[in-house]
Every structure is written in structure tokens, then in C-alpha cells.
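A single protein chain has been removed from this complex, and every other one stays in its place.
Up next is subunit A:
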Amino acid sequence: MTDPRPESDRTPTSNPVLRRALAWGVVLAGVVLVVSGILGLVFAGTEGLVSALVGTLMAVVFMGITAASILFANRFASSDLFVGAFFGIVLGGWLLKFIVFIALVVLLRDADWLNPTVLFLSLVAGVIASLVVDVLVVARSRLSYASDVELPKAPRDD
């Protein structure tokens, strides 16, 4: 049965939180990018700089895909297939992300224009920074307990 209400009614209330987390994630990624880039340049020269940029970008992009996939899946909130589509998109995205990540790691491992240690350290820094952003955004978000409540509709006379 198709729900007659407009789509905006059924979009889960988690959307603003996820959007804010993505935005702050990009901001903090910029900070980590600059810091790790400078440290990489100091300790390993141009190779270190490039490795730091690649590592931070990988961390932020791959960590951000979860929030992005939930946001994308929420677009289908008014669909009858929402639950299936939601978990298909979020978990399918998760699986795809890890396959791409493993492939990237294998490809980049032997690249001679990269410094593996700097790459690993900046990737860890990026992952931790993105977790810090996630926790801060969730801790500051305010969602009411019954945010997605559906009130019974008024009876119609027809």
C-alpha cells in the first residue's frame, strides 16, 4: 500500500545528524591533512607528503561512506521496500568499501612513490580523527525520544 503522506514526513530524523557529521568530518580531515602532510614532508620528504595525503584521504573517504550510504538510503524512506533497500544499500556499501580498500592497500603497497609507514600512520590518524568527529557530533545532537512517531490519522468521511 502506498502511503499518501508527503515524502518529507517519513524521512528519518537522523538525517541532520549524519549530514553534520559528514561536514565536520571534511573540516577535521583538512586539519589532519595539513598536519600529517607537514610531518610527512619533514620526516620523509616529498614521498612522505604524498603518502600523508593519500593515507588521510583514504581514511576520511572510507569512514565517511557509512554516513553517506545511510543518508542516501534514507531517500527511499517513503518506499514500500525501505527496510530492504536501507540495509541493502548500507551493508552493500560496507562490503564494497572493504573490497575497494583491500584492493587499494594491495595496489599501493609496492608503489615506490609512497612511504608505507607515513601512509599507515596518517591513515590511523585520519580514522581516529573521524571517530572523534562522529562521537562529538552524536554527543551534541539532540533528538527527541519519539522523533519518528506516527500519529493516527483523522478518520475520513468518504
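Observations, loosely collected:
The rule is simple: a residue touches a chain if its C-beta (ideal position, glycine included) is under 8 Å from a C-beta of that chain, and two chains touch if they have at least 3 such contacts; residues count from 1.
Assume contacts and distances are computed from a predicted model.
Of "TatD family hydrolase", "Cytochrome P450", "ATP synthase subunit c" or "Tol-Pal system protein TolB", only "ATP synthase subunit c" is the UniProt protein name of the chain excluded from the display.
Residues of subunit A that touch the chain left out of view are 12-15, 17-18, 21, 59, 62-63, 66-67, 70, 74, 87, 90-91, 94, 98, 101-102, 105-106, 108-109, 116-117, 119-120, 123-124, 127-128, 130-131, 134-135, 138, 141, 143, 145-150.
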